[in-house]
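Heads up, this is only part of the complex; the chains shown haven't been moved.
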């Protein structure tokens, strides 16, 4: 039986990606990003304060929070606000998003202000963290442009672009951009965060089933590189729109 | 100087109301309701369990949870999941939504299952609780229709419709459906929840500034009744769509 | 069978109301208020600080906290301190009490100080929130008088009086001041907070059973007005005592 993906995609084929700017009206940056059926609302909020450990140092801060609406998922999940705490997976993802976006920001040029990226999943179908990073970058650029248009900052604090994609080994075959059906049934799942200069910012691979070999790792990295090219193009198109 | 509302509306004029069904794909009912710029995503989730106090009684339960995305508001609010608890306003609103929707449900006909309405504000501009109730009713009907289509229930548990609207006294004049600019600067704010038989389910009026008189109350109730008619029409149109 | 109330009262008859001042010795105002078997201890505490959002504005603050002793009720309720959070009902009631009492205070005349009203239910038999508001007003006046006697404030910050009473539809008949037996078995329950000029400060009506009609609302408001007169008289008598 020949290999096929649940969605009928080719192994190296991403889902349709869309990046809509100005999705809501109050935030300085507001982006609805879709990777197939996965839809994440990413807003960037500017605040003229920094956390205590940075006060008086002339540097800014970029941070992120992540959440899933209770029924963004196939079956309803508990609301974290009602349970009274954010789960380990949520904390892990929001730390990743913040760390990743700080990697493309010159915090001195940003000045003593904080930009908070809120990434809220409206609909989940695998890859919410990679969609969130890819969309949050665009919201961040919009917020920085808003600051520039008001002449609040002089130098552009953004250097390069960042995006993220997942790769994995599904039924023995390396594939790009796993959806939920693949994600919940794969042997290895890896999230790649890269910049548009080809450098790695984060690399997180997990063997869910059997451990993966070095040659499999190489194949996954090659797939990831292909997906990255498409994501950077989609970001540029959205920002040019 | 003649009276004028910030939005230029007539005192008895509602904002544009829209009710989109099937907004997300996983929930049994999923509605995006807009009252002007206020946009609330209402999902209805069916679960074949009931809370402990109802177990074994042959009755169902309808409950609600409410949340605001951190940057749905003019300035960013703290994420309740990160603060570790839902605030008093949130608890008050979600208790109201649940109580209100239970008022149009025959819980015996629903059988031993729970329908949870999640009302999440994507964009806030006043009246989020009234939009939430109005939209959640439609999501609830969709979830019940889903149960009926699967023959899981025999009798229709929904009797009548419920909707909600705010009225208030803005700069001395009674007005219908306050937006944020009015809501944050009014003397009296009242939320009305009614059924389509003209009965009151909830009536909550608060004097923010000077106390309101009986004749003002009468004027507010008349405005509310007008708005209700339009909301029930919008719900019927959406469900017929 | 003719209508009768569990307590044998007439439909428009309040329970015996008593308001004892100086019930405990440390607080600047300390009142034990009883509506029949419902007994609430209301203390007013003066603090020479204001919450952060008011600092430096020359205005004071009035706030309230509410609690029930675990065995104030027919069966023991969990202690909120032990459960680690205040429930939604508690938060809703204490927000109501605070909002209501602020409605009769000139916060500029109070100066930069906070008065906290603690309303703790020693024995519950329905109507704890209306008794709390009615008693807290007297405790507030005592605390203000304490400030005046020490010459800490120049102008009287209290304008008018506030009191509260419940009305409802019990077995088809509108009645005044519901006790627990009625409250747990009524169709509609409404709490009225008014000032002694006849103005409404809060109006909260809930249909527990069938929705209530406009003529029923009118009847409830008339009953409420009657009760209010008696409560303002009881407050005046207590303060004159």
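Note that the chains take the letters A, B and C in the order they are written out, and that residue 1 is the start of every chain.
To be clear about the criterion, contacts are C-beta pairs under 8 Å (C-beta built on N, C-alpha and C of every residue); 3 or more make two chains touch, one makes a residue touch a chain.
Here the structure is a predicted model, which is why all the values come from computation and not from measurement.
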Exercise for review: Give the total number of copies in the whole complex, keeping in mind that only 3 of the identical chains are shown in place.
Suggested key: 6
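The rule is short, and it goes like this: only the chains that are shown with their structure count from here on.
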Check your understanding: How would one label the connectivity among the chains shown: line, ring, star, complete, or other?
Key -> line
Review point. Looking at C-alpha means, what's the farthest chain from subunit C?
Key: A
Exercise for review: Quick one: report the Å distance separating subunit A from subunit B, using the average Cα coordinate of each chain.
Suggested key: 33
Practice item. Report the inter-chain centroid distance for subunit A and subunit C in whole angstrom, where each centroid is the mean of the CA atoms. Key: 51
Exercise for review: Indicate the residues of subunit C shared as contacts by at least two other chains.
Suggested key: 85
Study note, to complete from the structure: subunit C residues touching subunit B in their complex are 85, 88-89, 91-92, 94-95, 99, 103, 190, 194-195, 197-207, 210-214, 217, 221
Check your understanding: Mind pulling up the subunit A residues that touch subunit B in the complex?
Key -> 24-27, 30, 37, 39, 41, 43, 45, 47, 65, 67, 69-76, 79-82, 84-86, 90, 116, 118, 120, 122-124
